[in-house]
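Note that one protein chain is taken out, while the other chains of the complex remain in position.
Up next, subunit A:
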Amino acid sequence: MIKKEVTVLNVTGLHARPASMFVQTAGKFKSKIFVIKEGNSINAKSIMGIMAGGIAQGTTIEIQAEGEDETEAVDALIQLINDKFGE
């Protein structure tokens, strides 16, 4: 299993369009992927889970992935967050 921490930088956080980009990216991978926020684990492939997670700008989250493409999955999601979702 791979885990990495990242801080959400874009203004809106994981809300609306960024949330749906995040979930769609996660959906491309076979691995099980979770976002850990303050000890709570959220399925990264769930738009409802991610949006309900209330992940605002400045929140630090951990991304965990387990499966055959776990490294690529975590890297892709971290990059998306670091690129501020292309904002």
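Points worth noting:
Here is the rule we use: a residue touches a chain if its C-beta (ideal position, glycine included) is under 8 Å from a C-beta of that chain, and two chains touch if they have at least 3 such contacts; residues count from 1.
Simple rule for what comes next: contacts and distances are computed from a predicted model.
One subunit of the complex is not drawn; among "Sulphur transport domain-containing protein", "Cysteine-rich domain-containing protein", "Cation antiporter subunit" or "Phosphoenolpyruvate-protein phosphotransferase", its UniProt record names it "Phosphoenolpyruvate-protein phosphotransferase".
Considering the complete assembly, subunit A touches the hidden chain via residues 10-12, 15-18, 20, 23, 43, 45-49, 51-52, 54, 85, 87.
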